[in-house]
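Report on the following structure.
Missing here is one protein chain; the remaining ones are kept as they sit in the complex.
Then we have subunit A:
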Amino acid sequence: MVHSPARGLTLQTLKEDAPFDSKPLNVVEHYKKLLEEDDSLSMPIAAVETLAELIAHSDSTTTTTELFTLLRTASSELASASFNPISLSSGTSLFLRFLTLQRPPPDMSFAAFKGELIERAREFVTGSGRCRELISDNMNDFIVDGSTILVHSYSRVVVQALLHAAKQKKRFQVYVTESRPFGLGLKTHAILTEAGIPTNVVLDSAVCYIMPKCDLAIVGAEAVCESGGLVNFIGGYSMAIAAKAMGKPFYALAESFKFTRLFPLSQYDLPSSLASPPLSFSPLTSSSVKYTIPATPSRPMIDSGMPTPLEMSEETLSKQPLLDYTTPELITLIVSDVGCLTPSGVVDVLLQIYQAQ
C-alpha cells in the first residue's frame, strides 16, 4: 500500500470532510498514530478503529467479498508489522467476524452500507470505554477494606479498578512489580500514589518474597486465550505460580474484546512476528570479542553506598521475551465486562461470538 500519512490533515478533518477518501490508507501508520495520540487506547480497539478508517478510504471496493479481502490483508499487514500481534489480532478478528454476519440490505447502496459499518465500528470503539467501568464494578466485591494487593506491571483496567475501589473509601495497599525491562510498574506506582493509595514498587524477582504478605494478586491481560489462560507482560506467569503456591487468589482483569481464539499449548506456542524466538543462542564466534569480567557489585557494610548494578547489553536486552502465557489452572477468576468467569467460561463467551449461526 502506498504511504500517505494523512498529508497534514488531522484525523478529525478526515472524518468530517471526506468520509470516502479515495487515497489508500496506510493502516500501519494510522494504527501507530492512534496509539501514540491516545494513551488510554488499547491495541484491539485501535485496530478496529484503523479498520473502520480503512473502510472509509476504500472507495474502489464495491462488493462485500472485496471489502473482506481488503480488511483481511490489512489485518495481516498490521499483525506482521506490530511487535505484539496477539492483542491486536483479537480486535481485527472480532471486527472481521462482525463483518461476516452483515449482509447489505437490498435497498441500500454499497456506499451507504459501508457508512453503516463505519458507524457501527465507531460505536464499538466509543462503547469500549464502558467495559472498564463494568469491570471496575465487577471487581469491587473482591477488593475488601484493609487488603494488600499485588499488581503486575501497568494495565489500564487494573489501575482504573483500583482507583474505583479507592474512590469508595476502601483502604488498601498495593505492591506493584517494577516490570523490567520497560519499568511499566513505575507508571502504576505514580498513578496510584497520586490518588493517595499506599503503593510500593517491588523487584520482579521479589514476587515470591512479597506474596505471603498479599491477600490477592491482580493482573491485566494482553489477551485472554480460549484455554482460559492469559497472555501477559512478562512476569505474569511467575506471579501466578507464586500465588497458586501460596494459596492466594489470582484475578485477571480483561475486557471481552481481548478474548481471542488462540490456544497455546506452551510458552513457546504464541504467535510472534519476530524473526527468531526470544533467548535463542547466538552461534559461538571466535574470540574476537573480548569480555571483561566485572567486579562483583556488593554492599558489604551498612554505610557503603549502593553499588553500581551491572546492566544488560542492548543486544541481550533485545533478545528477552516480553510476553508469557499464564496457564488456566493458576487463575482464580477472569473479571470481565461480561461477568466474572472461571477460565473455562471463556470458551463459552468465545463460542457465543464465533459460533453463532
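Note that in this section contacts are C-beta pairs under 8 Å (C-beta built on N, C-alpha and C of every residue); 3 or more make two chains touch, one makes a residue touch a chain; residues count from 1.
Just so it is clear, contacts and distances are computed from a predicted model.
J.: Can you match the unshown chain of the complex to its UniProt protein name from these: "Queuine tRNA-ribosyltransferase catalytic subunit 1", "Multifunctional methyltransferase subunit TRM112-like protein", "Translation initiation factor eIF2B subunit delta" or "ABC transporter I family member 1"?
T.: "Translation initiation factor eIF2B subunit delta"
J.: Of the residues listed, A:226, A:255 or A:324, which one is in contact with the missing chain?
T.: A:226
J.: Of A:40, A:60 or A:266, which one is in contact with the hidden chain?
T.: If we include the chain that is not displayed, A:266 is the one touching it.
J.: For subunit A, which residues lie in contact with the unshown chain of the complex?
T.: Output for subunit A: 226-228, 261, 263, 265-266, 268-269, 328-329, 342-344, 347-348, 351, 354-355.
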